[in-house]
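Please read through the structure below; I'll follow up with questions.
Here's a slice of the assembly, chains where they normally sit.
Going by the order they are written in, the chains are A, B and C; count residues from 1 in each one.
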């Protein structure tokens, strides 16, 4: 029922209106209950192989190194906390949180990031009312799959091209953040466009994210690079603990 | 002037734990005050209220005569400085120097002034030789001192410490207490410390607040506090060992002891009064200490 | 944000916390499926009232519930706005915004409200589940449903150490704040990334110590779990009753089957 001739300025104006709301459009994850059942199931199906492969990886590596599971659990806890930390920059609004997918992918690799993300998202859904159980699959796909692979891929590629690790980490954080939100917008638009145009809905939701996510992505890039710098300057040997992360 | 004035303050955590229940707590400028209480008595909660990390549910807190909520962060943190119990949780730069410079840099001081402050604060805690060292190579005692230096570099008027001697060995403990005493006596810094170890307090603190389950059980100079053995036990604390000895001798053996000596020096003086002169062996090295 | 993570209520003893977690999980899932596939507003709204009422009856402070619902509420608001201005044909009112005219439409408004209603219904179900079941019991239940052991083990460790790290990171962030680390945006970002880095460093160190401790108690790479008892008669009864109730409600409210 979306008016096909809707002028682009209506879309823009709606987006501007959304920014006036007290909190950023969809927080980080798709809230419980937004996706209709078929879409919820579809995204579960998409997420499943990534998490399953990550678990296989985990099983294999913890057979070789029994300390591996505690390590993933602890790093997972750290990433969970990081993704809950309110970003302290006033211009980005009050409720913005980093996604943490980029730094996670650099540290423990994209497969394990999917596992950790699935757990973190379950905990957030159950105890913090962030995201949800029906939308878990979709949220895993946007953060633990799209965010993680983009972050990891960008980091690896940037290193291959000879960029210094600081720049590579910045780009990884930036693009993984954007990828996460782009995927979220896509998931939302696909489910919500109703009988109207998918592209209009998609661009509208994407636009609604832009004012907060564009700067947030940049901040996340700095966060990713800064955190890595901290670890490198204080405990460089830790980065070698998980050789299949992107840093080796 | 009054450095800290806490009136009728209560605090309840979100999950319903009532950590403080109507507390009065007053510290004059230049005092050395100890908050004494068992685990979970509310010391850390009180401290976090004093530095604005928590907000009171009820009551009023004044720092240097101004309501805490009316102070800008910048102003507040140059009035009160907090040294955390675990130095590991406080040292977040890579090297000692960088960590000490963190606060002054955030005050936008010129670099020369930053360096001056770093030097001074490291000197104050006898840690100048550590200046270039990496934080995670420091020993526990060194970390404790460096974390104190980082706070001193902010030049707070009131220095608050959460369990400053926890985890330190006897030599480190004595060094830390001497250091605080020096800051208090020579630099005229107001010192507030939370602790549950009692033995050193009588030597250092002007005044003690005994906390128990969020309430002030008693307040006063140490002689006053430790006279109330039952109150002390009720607060899950104990007398300093020396006082305990004197208390038992007085109470159970009927030895006539005046008041209750709290320090080794006092106990010695009193005991010597009781022991007949002719029993004392001459020559072994008279007086000294 | 951090204060939201208080799970003290899940450890209270009441009729709901005593039920086997598998039963609760299944009923909650069924209810969620019913809500997200509902075509009419009444079923989600019914769950919303029922679950929030139960939450209130369990004595959970309203402040905590409000805090948890705040973010989803804003999501609902956004949904309503988007749909109101984008979907539909019947004009409700127009809004002039910097020279641009926006027309609010009735169908869109209704559509938005419908979605919002669904969000609240689904959310309150999960809220109730999370308040009636401690995390480790949920993990146990998942294991009962043959979710991978590795997943459950990592989840248990993560859950436990979130609290440990939270204490330390909370102190670290406070120490930065007390030294004005967040005063200016640029320095704030530097402090913030140091905080994130320190959290990760702590987690690596803690992982080593934790694994040492686990090893000393016989850990060889897999956490042992206790046996899982079969569901009791009473619990099977509750499960059947719950599922039947949801099905009946769905049939009556959605398909209009008269009871």
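Throughout what follows, contacts are C-beta pairs under 8 Å (C-beta built on N, C-alpha and C of every residue); 3 or more make two chains touch, one makes a residue touch a chain.
Quantities reported herein were computed from a predicted structural model and do not represent experimental measurements.
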Chain composition of the complete assembly in this structure file: A x1, B x2, C x1
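Convention: only the chains that are shown with their structure count from here on.
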Chain of greatest Cα-centre distance to chain A: B
Pair of chains with maximal C-beta contact number: A-C
Cα-centroid distance, chain B relative to chain C, in whole angstrom: 42
For chain B, residues contacting two or more additional chains: none
Chain C, residues touching no fewer than two other chains: 191, 194-195, 198
In the complex with chain A, residue positions of chain C that touch it: 1-2, 4-5, 7, 28-29, 32-33, 35-37, 44, 68-72, 74-75, 77-79, 81-82, 85-89, 95, 97-98, 100, 102, 107-108, 111, 115, 118-123, 126-127, 129-130, 135, 138, 148, 150-151, 153-159, 161-162, 164-166, 169, 173, 182, 185, 188-204, 206-208, 210-211, 214-215, 219-223
Partner chain C, residues of chain B touching it in the complex: 14-16, 48, 51, 53, 73-74, 77, 81-82, 84, 86, 88-90, 92-93, 102-103, 105-107, 150-151, 154
Residues of chain C touching chain B in the complex: 3, 6, 8, 61, 63-64, 168, 171-172, 174-181, 183-184, 187, 191, 194-195, 198
